[in-house]
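Okay, handing you the structure first.
Each chain you see keeps its place in the complex, though not every chain is here.
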Amino acid sequence: MREDRRSASREDLSDAWPRYTAASLGLRNYWYPVMWSRHLRKKPRAVILCGERIVLVRDRGTAYALHDRCPHRGIPLSQGRCHFPGLITCAYHGWCYDVRTGELAAALTDGPDSPIVGKQSVRVGTYPVAERAGLIWVYVGEEPAPPVEADVPTELLRPDTVVVGVIQRRRGNWRYAAENGVDEGHAKYLHRRTPWTFFREVPAWNIIHLGPSDDGEWQLRIPDHTRSADTYPRVGRWPRRRHFWESRSRGPLDVGARLPGWVRVRRQNWSAYEAYVPSDETHYLSVLFLAKWTAGPDAWLFRAWYWLWRRWAYHWRFNAQDQRMVESMQTPPERLYRPDVSITAWRKMCQTEARGSG
Amino acid sequence: MREDRRSASREDLSDAWPRYTAASLGLRNYWYPVMWSRHLRKKPRAVILCGERIVLVRDRGTAYALHDRCPHRGIPLSQGRCHFPGLITCAYHGWCYDVRTGELAAALTDGPDSPIVGKQSVRVGTYPVAERAGLIWVYVGEEPAPPVEADVPTELLRPDTVVVGVIQRRRGNWRYAAENGVDEGHAKYLHRRTPWTFFREVPAWNIIHLGPSDDGEWQLRIPDHTRSADTYPRVGRWPRRRHFWESRSRGPLDVGARLPGWVRVRRQNWSAYEAYVPSDETHYLSVLFLAKWTAGPDAWLFRAWYWLWRRWAYHWRFNAQDQRMVESMQTPPERLYRPDVSITAWRKMCQTEARGSG
């Protein structure tokens, strides 16, 4: 099997995984989290998802998404306002679109009898939108949208889910970010020196295989063999020492991946989620959050612990090391090694199991 | 006629107005205002007009324009100086060009007998220049230049003309800016909320047709029908209220357009001018000014009123709304509506009446 993997890695990526290679703007026909629910108020908000310019608005409590371009003169609707119930008005000439259907409901500067109102040729495209777990989810694709529950990790649908995190638009194609997220090998070297791992023992190396989670939702990385330190030819002992303040590893992390670009790390009583959401060819949305299933004072403790420590140490400092790699990674060509079975499995999942163009 | 306009708008712009579509660097064979006369002193000034790099200098009171490139090694002459009467000297090797003819008059670092002096192969191109109404006008084109008076709005030639304004290089192709300038529809929505219109009643909508001005110089937008407020399906009353501080409209504005990129708004005893001057493909010169025909204390009052209020409210805040549209407009495709007869007429004028390529 090692032989297989090695020869596969020598092939050009585009031959091995043509569909994945072509997906520079992301996998379509999925629901993606794009912003925090609480950040969407009356003011329209622009987002680029899978290469499509989308404007999000909230109308009487409900979120809507439309193509972010007025067909008249090409001004982004996100520069406009929501003056009238159920309508978004373009900033330029006051064309008002129905946020539900995208139909032109009025052209203020052309009078009540404007002949262009209601014409199909000036209808704006709309997108399915949902709100779950404090996030706004948008569906992009040609196939009919499945229920949003199909794409939200199941446990996040529980009503006692407490979610805290950070969403940023970042430089780099989503696949570099997703591959870094599913990558087994790098944490044990790249993240060895950062505040988040200061009090933890980071193992030297391990061997893994991949297998499905109990509920079938995630592809887990299952360690076969882990060494906290070892002696290498040419190198000697690595890591060179174990500090007394590094707590012994509490057993292997439960790390899983799922389409269309998710990574989950389960801890004892909370989980960390990473969604690598395609924006344009050179940017992705980094959606990073933690979830705990609790309420009352424990929920507030969880939030405090996040804002006082984890946000800085985990979502900022730890993640900045990953982002530096995403921005400087230059593949192909590449030459994979044993722990990259996690990357190869991810590509294969995108190639064979992603929705659409079945 | 509506039918015609609607079907025309569905065609590709390049089919309907091929000459206009091709004019990304502007209409040639015209005089254009490019800077304030008082800003051109001894120091050479660079300007890009219709894609051509031009250096302006003032020699003993007279303005001259040359191609802004030394034929020797390609250094812009605008980096040089005017040491000697009638000459501009390149900063690099001291080649001195006659500002009238562009001829190489001396090559300082090659001695008085330099064999290259006077050679036609090192002659720099020159441009016709004139000064009118406090502005420097430059002619770009292949046809012989007409008198500058042909391209300066007639009333600006009067000796009692007082001119105040602002000239800026801005992002965007000149056609987006010019189309925004001639556009009938947007003012009634886009400019509804800005200090300039705070004390004025802005109508809800109107219907116009186009016709020539009495002197034939301008193509005027003539309102057939204006409503200060109205009731729309889906929207209701618009504008929603009229504030007591909004003065009643003093009748429709007298707004006209002329080639190669002018808009004029006549007021009771002063006028506003906008010239959208082509620079390169992605920039234009925004030449905005007001003129009044007066002298003495009234002229000073006009200047004071400009610097204290109109410059900020009209040439800055009001115009920034337009510039925001110019920078975010993305056409084609486009889908025109009734008030866009002003844009269509403008394009037709460029297509059929512009000089050159007759």
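As written, the chains take the letters A and B, and residue 1 is the first residue of each chain.
As a working rule, contacts are C-beta pairs under 8 Å (C-beta built on N, C-alpha and C of every residue); 3 or more make two chains touch, one makes a residue touch a chain.
All values derive from a computational prediction rather than experimental measurement.
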Given 2 displayed copies, the complete homo-oligomer in this file holds a copy count of 3
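Here is the rule we use: only the chains that are shown with their structure count from here on.
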In whole angstrom, the CA-centroid distance of subunit A from subunit B equals 47
Within the complex, subunit A is touched by subunit B residues 2, 10, 185-186, 188-190, 204-205, 207, 227, 230-236, 238, 324-325, 328-331, 333-339
The residues of subunit A that touch subunit B in their complex are 69, 71-76, 79, 84, 86-87, 89, 91-94, 96, 98, 105-112, 114-117, 121-122
